[in-house]
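Comments concern the structure below.
Every protein chain but one is kept in place in this view of the complex.
Our next item is subunit A:
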Amino acid sequence: MKTTLLSAASFLTLASLASPALAQTPTLTISVYGIAQDAYSEALYRPFEAQCGCTLVVETGNSSERLAKLEANAGAPVIDVAALADFNALEAAQAGLLQPIDTSKLSNYEAIYDFAKDPVGGAMAVGYTFYSTSIVYRSDLVSIESWKDLFQEGLAGRVALPNITTTQGPLAIYMIDKAEGGTTPDLAAGIAAIGEHRDDIVTFYERGSQVPQLLQQEEIAAAVVGRFGWANIAKLDLPVEWAEPVEGQTGGMNVLSIVKGTQNEELAHRFIDYWLSQEVQTKLAMGLVDSPVNAAVEVPEEIAEGLTYGAETAESIEFIAPQTMLDNRDAWVAAWNETVAR
């Protein structure tokens, strides 16, 4: 009995001695997209931990889920740095969930493209990658010249579109609306066209990672996806092409933001700066994970083919302004629910 009490007492003493030491190891909690976590770990997380002597805690999920979590924990933030879609970052900024980034602390700030420097205003976010959004299709079964071709006869029952609730959803509607001659911000023409063909669409996917699986199982022959998903699709042993429709391509930008009330402001700036560095951006580009916003990054042609690469490409993408997205998204969702989701 005595021995047990003694060992318990010594254990408690040791534990109390050890805990301050543990508490001193700085920890940075980041919340990011779930894709390519192994590549991120190798190119970004582990080198950063070695450099800062800190521990990174990584949470994953999609941008909307993250925004919901930020709102739920607004009183006591559990995340320090969040990767968000640009319009989600604007929403978070307007809800007072973010704090401005001190760009003077980012040594790589000047190296990134202008469009990525302050995409939502007030220095609330900085772009870390951008992408184009288009159609991938089975070139042995159909050909895609226009966004309207998604509704061609040969594709009936073989198309997957992103759900309105995903980041890619509004982008797909935006381009279909344009192809259908839509001129109003309510995207009525696009939503009506999708509604008319709703039975020809196999599924409205929630996660981009579903698309390679659906293509492989030959469940679909075409889908609208973000370019960041292209690497995994191109790997499939199938004749799949990336369409360049006559109406053009849309796209989006993912940004990094610092959560308001973070206890790790310095470390958060350091982490963002490292993510924007030529070194990390090159590694992520070479792994076909993210298209770089750092203008100094150079990659071979075969790698560039898998990315949304270079200033010229960026200029050719029709980005939807984050504010436009925020102003209209609720109405788009309502119209979608009435016409398509039913």
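Everything below uses one rule, namely that a residue touches a chain if its C-beta (ideal position, glycine included) is under 8 Å from a C-beta of that chain, and two chains touch if they have at least 3 such contacts; residues count from 1.
In this section, contacts and distances are computed from a predicted model.
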| said: Since a chain is absent, check the UniProt entry for it and pick the matching name: "Sarcosine oxidase subunit delta", "Transketolase", "NAD(P)H-flavin reductase" or "ABC transporter permease". | reply: "ABC transporter permease"
| query | Which of A:Ala68, A:Val246, A:Ala296 or A:Ala311 sits in contact with the chain that's absent? | reply | A:Ala68
| message | Please identify which residue in A:Leu98, A:Leu155 or A:Val202 touches the non-displayed chain. | response | A:Val202
| field | Sole contact to the chain not displayed, among A:Gly122, A:Gly157 or A:Gly181 | value | A:Gly157
| request: By the contact definition given up top, give the residues of subunit A that touch the hidden chain. | output: 61-62, 64-65, 67-68, 71, 157, 163, 165-166, 201-206, 217-219, 333, 337-338, 341-342
